[in-house]
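My questions all concern the structure below.
Apart from one protein chain that is not included, each protein chain of the complex appears where it belongs.
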Amino acid sequence: MDDYLIGVLSNIGVISFVALSAYLLLLTGEISFGQQAFFAIGAYSAGIATAMWSWPLSAALVFGAATGGASAALVGLPTLRLHGLYFAIATLAFAEMVRLLFELFQYQVLIDGELVGPNGADGFRGIRYIFQNDISALQFMGLIYALLAATLVGFLLLERSVLGVSFRMIGEDSVLAQLQGIAVARHKVLAAGLAGALAGIGGGLYAHLTTYVEPRVFDVMLGVLSLAYGLIGGLGTALGPLLGVLIDIGLLESIRALAGYRMIIFGGLVALLLIVRPRGLLDERVVHHLGRLWHRAWTHMRMAPR
Amino acid sequence: MDAHADGTEMTKITIGTLVAACCAAGAWAADVRAKADVTCKPTATKLEYDCIIKLSNARTGEPLKDVTLTVGADMPSMPAAHNVRPVKAEASAEAGTYQARIQLEMLGDWAVRLDLSGAVRDRVIAILRFEADRVAPPPPAASKAPPRHRH
Partner (left out) sequence: MIDFVQNTIDGVMIGSSYALLALGFTLIFGVMRRLNLSYGPSIMIGAYLGTWIYVQAGAGPLAVAAAVVLGAVLAGVYVERLCFAPMGFAAGIASMVSSFAIWMQLEQAAILVLPRHTYPFPPLATGAPLTLGPFLLRVDHLIMLACALGLAAGVQIVLYRTRFGLALRAIIGNPTAAHLVGINVKAAVLGAFAAASALGGVAGYLVLATDQQVTPMFGMWATMKGLIAMMIGGLGSIPGAVLGGLLLGVVEVHSQWYFGPQVRDLVAYLLLFVVLVVHPGGFIGRAPGREGTMPEQRA
């Protein structure tokens, strides 16, 4: 597998985490333009852990997920009262604050005669764990996809669980959900925390994939794109946001010949798709139909005479 | 006027240094860290640039020979989105110097990614601002707002 393809696939894998993060919140009916903040927090945390504190990668990724999840839950609390547009803008404001804080954040350690660590707007270089420990690009891609697969299994279980149904109920109508006995506030904070942790894992992986992060990476565009992936790919299943990422980064790759026009084409495509299918390609109806088709095929197979 | 690290930061840094020094000494002795000097010039073709890269050992300063160098680029403001096809650099006559021609998609700030393999395995990032007529490191971080003149 050539290096370029590995690079592209790794990028797809990492961005999928932040797309899934926005998707999880969408399930509970909340639009967030700010998941990139937790992506950033996870990236910096994991990077600091390996590059400056010499932690092993696994511990660093857990740390990134923890900081991402904790900060998300903390932000989820004051914004509980907010809905719809107001919540969305609040998340946007929060994410920009995080980005600006990282532009001011300086924490450097002298290692081997050189300063290593986040240096404000100049960014955080030298997150070289995979080079120091001889992890090949292919192996790291494997790690990314292993974690992604585990996340997808988690989503699959979630969709079938009471928790998942509660989330979707809150998304449909939180007042009704509350009347049914669902502790809406607690669930929302839980969803926020889980989403933040997801973004945090993605961030940690991103930091190690590129070895370099800077605050500019975590701007509004990333946040809105991660939301757009779910909206394009579909909100009926966790595979929807993945499809969105694939269409974007995959499409962006295939239109290489039209270099420099990508955003024009992509932007236009997004707008058109949102007119025709506001809940994405794999929306709940499609997923339902696919599910029934599958079920029918399955029972048909089982009932076929031997 | 940027905020500077205050007293608590210094404490953290000192403790961090001690810990890092203890733990890192063994692990990193064998690992060669690369340093890169990148200069790029625009070619006749639009958005195409010729880059000369000087690789050296960050610790000893010795030029790095026999390294397979692949040059790629990403736009910091759009992570993982602009995947410029990496190009294999050619070794020049001078030891540790390599040449590559890269094709970008837009003008602006790019994080040029130098992937080393072969004799040394590492990755170095160089941020450069690519304009139509020249390439230079970007000016120190300016805020996004238009500048406000003081009288």
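Worth a mention:
Letters are used for the chains, namely A and B, taken in the order the chains are written, and counting of residues starts over at 1 for each.
Convention: a contact is a pair of C-beta atoms (placed from the backbone, for glycine too) under 8 Å apart; a residue touches a chain by one contact, two chains touch by 3 or more.
Since the structure is predicted, the reported quantities are computational estimates derived from the model, not experimental observations.
All shown chains touched by the missing chain in the whole complex, by label: A, B.
Contact with the omitted chain, checked across A:A70, A:L100 or A:I135, is made by A:L100. In the full complex, subunit A touches the hidden chain at residues 26, 29, 31, 78-79, 81-86, 88-90, 93-94, 96-97, 100-101, 103-104, 121, 171-172, 175, 220-221, 224, 227-228, 231, 235, 260-264, 266-271, 274-275, 278-279. What subunit B contributes to its contact with the hidden chain is residues 1-3, 106-108, 129, 131-132, 142-149, 151.
One rule holds in what follows: only the chains that are shown with their structure count from here on.
Chain contact summary for the complex, subunit A toward subunit B: residues 3-4, 7-8, 11-12, 14-15, 52-54, 103-104, 106-114, 120-123, 125, 128, 131-132, 134, 206, 210-212, 214, 216-217, 219, 221-222, 225, 248-249, 252-253, 256, 259-260, 262. By the touch criterion given at the top, residues 2-5, 9, 12-13, 16-17, 19-21, 23-24, 27-28, 31, 33, 47, 58-59, 70, 72, 74, 76-83, 85-86, 103, 105-106, 111, 113, 115, 121-123, 125, 127, 140-141 of subunit B touch subunit A in their complex.
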